[in-house]
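Removed from the display is one protein chain of the complex; every other protein chain stays in position.
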Amino acid sequence: MSSILAWLPYAVAGWLLLWGLYGIVKSRNLVHLIICLVILQSSTYVLLLAIGYKAGAVAPVFADMPLGTPAVDPVVQALMLTDIVVEATVAALLLALAVQVYQRAGSLDPRELVRLEG
Amino acid sequence: MHLAPWTVALPLACAALLAALAEKIPRTVADLLALTVAAANTALCALLFRETRSGPVVYWFGGIRPRQGVSLGIDFAIDRIGAGLATLSAVLIFSALLFAARYFDKPQASFQALLLVFLAALCGFSLTGDLFDLFVFFELMSATAVGLCAYKSREVGPLQGAINFAVTNTAGAFITLTGIALLYARTGALNLSQISRMLAGRHDALVLVGFAFVCLGFLVKAAIVPFHFWLADAHASAPTPVCIIFSGAMVEAGLYAVARLHGALFATPLPGFRPALLALGAITCVVGAAMCYAQRHLKRLLAFSTIAHAGAILCGIALLTPEGYAGAALYVAGHGAIKAGLFLCVGMLLHRLHSVDELVLHGRGQGLPWLGALFAALGLLLAGTPPTAMFLGESMLHHALREHAVARLALAIASIVTAAAVLRACGRIFLGWGPREPDAPGGGESDEEPETVPARIPWSMWAAATLLLAGAIASGFLSRQQASKEAMRMLDPHAFATQVLDGAAPSNPEAATPEPLGPALWHSAGTAAGALALAGLTLGRKRLPGALRRACAGVWEPFASALRGLHTGEVGDQVAWLAFGAAILCGAMALG
Amino acid sequence: MIGALQFLLFILLALAGMQVVRTREPLAQSIAVSFYGLVLSLLFFLHQAPDVALSQIAVGAVALPLMILLALAKIRRARQEREAEQNR
Partner (left out) sequence: MRLRLVLFAAGALGLGAAYFAAARGLPPVGGYSGAYGEVLNAVSVGERHATDVVSAVNFDYRGLDTLGEEFILFASVLGVATILRKQQGDEEDRDEPAWQARQAPDSDAVRVLGVWLVPLTVSFGLYMISHGAVSPGGGFQGGVVLATAPLVIYLCATAKTFLRIAPPWLTKAAEAIGAGGYVVIGCLGVLAGKQFLENVLPLGTPGAAWSSGTILFLNLTVGIAVAAGFVELLAIFIEEVLRRET
């Protein structure tokens, strides 16, 4: 089990990256496309999480733990926090664009939109 | 007190203030506040530029200095080229604000707030010495740019452009973040110098792929073929003041990041990196130039010329030599001011004549001789004629690329064809030359709602454009030898790391005396003549012998229509190209 | 024990992510992505990242799906208005 777990998270991160890209390429609906972008973004969480993890270590919170207890990497967690905010804000911006483009053009299909724009 | 943090803190604080007070203060006050802050930031950046004369300056945020050579905090590691880019950005934002003051009919506090955030992002991006912080400012730039790009949110075009921009740039950004994570896994560091030290010259697959991934997001931002599709859509639809920042600073910031990262991380060129970037740069020159020539929508025309010039800059960076870097840096300085000035001219045309379609505007600019003169002058400068830094940069690039004939040819094509396209538009609009053909194919997309009530061109627009022309000419006083010296510093990761991590004094390399400018003058005269000739031939093509005309059309038309066919404007295609380009880049590095 | 759970959650995550992409209907997708966010935050908890897990619950499992739902509601309303206009 542990030997599988030593590489599985990396594989899952790559898998999600490729599925996210595939979804964007294939998408016929902007909202669907935005959600695929979210999946693409989440691949970076998985990668960062896997990188900073130490087997048997505790969370980097020393409230009720003596100092010096082996703890997982706090830096990747800080990066992930930033990453999550970025994800939420990008998604909000894109959703607003999708809503507005539907109100103006009556379609969410990227192909249709190109045609409408002429 | 150190200046560096203020370049970011000042515009951000004022952006918050402007957003809070948006509806409470009169328009003039908001305008003045934003302009003052932009001017102050320009001064700050210029002072930083002066301060870095004798070598890079390092500023540690929170006073968290490295301990025993391990960096724990975030630093601004300010090299002179980065400070120069920040100065250029501040000047462009100032001109954009000045131009925009009388551009929109309604007060636009949120527009100004977004521009100020953009300024902070650009400054932070060019000054930071931390890999993840670079990503944060990169994303800040994107988040702001999307709002600015979709500013005219009633039309489908801007929304479409903003969506393409946001999706491709975000996809690129997260590939970049994947790369950052890979490098972090190997080195356990985010500070550039620390990473460089931990890598210690080891270039295995992890490092190569990690670095290629990191560069990918920046190449998307830099609109390098095949990652360039978003740029024309975004430029065609964004308000003109935004275009000048996209074209003059944002694209260049992406290229700067590639140059800086390679310089700060690796002492020797990564295998395969140089040929891969050179090929991408040369292709970008040609594709950008051809697409530029094929446009009649003036903003799109300028957007594609930016792509061509980005390719030229990338060719210089790709060499990974001091001369190439220095040439690219000077080129950026001149190009930023010139291209921004051209965009402002188009904005004034749109303001006065309500169109940005070259064919619709045929002859209608005859009552605007000054605008025409400015347009033509900037068009000629775009060909790389003296006395701007673009001329100096181009001469250095040509010398640096002397062993790469194909890249030189691409560079020449980029200069001649883009300048010819601008001059062609100039002759058509302001002199009424060439046949009248408003119904020619390729129209349709070019009708654009005027952004303003038609009126005389206000003085603030003239002031912004004149400022940029003056800036372009002033950039001609930059020293090539100084630039080479800075480029040598930029390419010396060891000296940089000892300065950042151990607090040593900056290195003081000896730059070679630059080549004499005599041949470059001839060269630029040739380029300008070529551009004028091509523009003249295009406008007067009806007078050419029929056989020659048909031969030219027979070569050009299939090529242009094939290229146009690839530019579908669909976001799915653009992301597919992104994946394909990423694979090519990684593949080239694997083989190299 | 923990290892087995981690293994299962990673597999679940990979499948859920794929399913989210393959779901064509945005409404169903927003629910799927909410579930996906929940799995992700569980994984964060299991890997000793409580700060991130809290963020992920708040954003990935609640705020983001909510925004998607609201955007879809707005789009639906725009469609109704459009159709009403056409019938008129």
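Annotations
Per-chain residue numbering starts at 1, and chain names A, B and C are given in the order in which the chains are listed.
Throughout what follows, contacts are C-beta pairs under 8 Å (C-beta built on N, C-alpha and C of every residue); 3 or more make two chains touch, one makes a residue touch a chain.
This one's a predicted model, so the numbers in the text were calculated from it and none came from an experiment.
Just so you know, the chain we are not showing touches A, B, C across the whole complex. Seen across the whole complex, the unshown chain contacts chain C at 50-55, 58-59, 62-63, 66-67, 70-71, 74, 77, 80-81, 84. In the full complex, chain A touches the omitted chain through residues 2, 5-11, 14, 17-18, 21-22, 25-26, 50-56, 59-63, 67-68, 71-78, 81-82, 85-86, 88-90, 92-93, 95-97, 99-100.
Against the chain not displayed here, chain B makes contact via residues 1-2, 5, 8-9, 12-13, 15-17, 19-20, 22, 59-64, 67, 70-74, 106, 110-111, 113-114, 117, 120-121, 124, 128, 132-133, 136-137, 139-140, 143-144, 146-148, 150-151, 153-154, 159, 162, 178, 182, 184-190, 194, 204-210, 212-213, 570, 572-573, 575-584, 586-587, 590.
Here, only the chains that are shown with their structure count from here on.
Averaged C-alpha coordinates give centres for chain B and chain C that are 37 Å from one another. Chain A has residues 98 in contact with two or more other chains.
Contact residues on chain B toward chain A in their complex (touch as defined above): 132, 136, 139, 142-143, 146-147, 150, 153-157, 159-160, 162-163, 166-167, 170-171, 174-175, 177-178, 181-182, 184-185, 190, 444-445, 568-572, 575-576, 579. Within the complex formed with chain C, the chain A residues making contact are 1-2, 4-5, 8-9, 12, 15-16, 19-20, 22-23, 28-29, 31-32, 34-36, 38-39, 42, 45-46, 49, 52-53, 57-61, 71-72, 77, 80-81, 84-85, 87-88, 91-92, 95-96, 98-99, 102-103, 106, 108. Of all the residues in chain C, the ones that touch chain A in their complex are 3-4, 6-7, 10, 13-14, 17-18, 20-24, 26, 29-30, 33, 36, 40, 43-44, 47-52, 55-56, 59-60, 63-64, 67-68, 71-72, 74-75, 78-79, 82.
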